[in-house]
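A single protein chain has been omitted from the complex, and every remaining protein chain is retained in its original position.
Up next is chain A:
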Amino acid sequence: MKLTKLLLAAAVAAISTAPLMAETVKVGVIGPFSGPFSGSFGEPFRQGVETYVAMNGQPTEDIEVEFIYRDLQAPDPGRARALAQELVARDGVQYLAGFVFTPNAIAAAGISAQAKIPTVIFNASASAVVSQSPYYVRTSNTLPQVSVPTAQNALEKGYRTVVTAVSDYGPGVDAETSFVKAFEAGGGEVLETIRMPLSTTDFGPYLQSIQLQEPDALFVFLPYGPPTYSFVNAYRNNGLDDAGIAFVGTSETQEVDLQSLGEAAIGLETGYFYSAAHESPENEAFKEKLAELFPDAEPNPATVSAFDGTHALYEMIRATEGQPDPDAAIAAISGASWESPRGPITIDAETRDIIQNVYIRVVEQEENGRLVNREIKTYEAQPDYGVQD
């Protein structure tokens, strides 16, 4: 009897204090937090989210955001869907975020669309991803978005003939297709399109055959990490630079790989959406906080995508005052513009995809020996040039 009374009293106390406590909004973040892709994506995602939270606190005084991280190492649609379903149904998340690989993002789209869960894509870069759910928003980029201005820049620099060499997988093919289209539309000539298997590490033969064709420039797309190192070294060692074949790239010199590329990278020109050397107070503040929280972290495009993605989440949470109102949340973020560490960005009101500047950068060595992507030219407010289907 006494015990029952005590429990009752405790229950009453718990209920009466509840309104005083902050409301918790849960966000499920799905990404590769272990395994081979954790260094280039999982860790930067987490760092981006935590840096944003450290800089901005909670969305409002009485709303608290809780991030739930779920590991998804590689493309695995079945697991992606199961994780999203469980986060929504069991853990009660109001928002989803993350996603590195396109098939995973597309598999979770069914959950997002049916359960009406606003979802911020931190990476998955195939053009079609965002159109798969009316509650999808993207804060990274698409390959056509960066390849088209890169092609325009190549034309403006007077390159007339080009050979493209890309890794043979989704993003590589997207980059090739959109580059070729834009380059030919501008009057350039594509001598050959080469697709190299993802597992290639010896690029010598490809580069020698390219050298024989004597193009003005070589357009490249490679995934992050080791293939990029060996490609850049092979480009130098085979003397393509001396032969006057210019290197035209996109994400090859991104910050996560840049220091490891070493001196071979100096002078390479690429077109991409974020450089750690971008000069703005927003970028300085972001880099400072990131370095404070994670001394070993490089400010990386993936980090900034997650940082901006967290901003998008905050905007949606504020607009709905923490209540589940997916349509109002999406309405609030569609058409929103803000100053990101990368520069000004907008979420397209129609497609919910990102519109952003694409910068032409050249790798330089600073006095302290560190390599940076120095921005030399800006193509403003670039949309996704990919075909929406």
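Note that a contact is a pair of C-beta atoms (placed from the backbone, for glycine too) under 8 Å apart; a residue touches a chain by one contact, two chains touch by 3 or more; residues count from 1.
Note that in this section contacts and distances are computed from a predicted model.
Missing chain, UniProt name from the options "Transketolase", "ATP synthase subunit a", "ATP-binding cassette domain-containing protein" or "Branched-chain amino acid ABC transporter permease": "Branched-chain amino acid ABC transporter permease". Only one of A:Pro77, A:Pro344 or A:Pro383 touches the absent chain when the whole complex is considered: A:Pro77. Within the complete assembly, A:Pro103 is the residue of A:Gly48, A:Pro103 or A:Pro301 that touches the hidden chain.
Where chain A meets the missing chain, the touching residues are 33-35, 38, 42, 69-71, 74-79, 81-83, 85-86, 89-90, 102-103, 106-107, 110-111, 114-115, 126, 128, 132, 168-170, 173.
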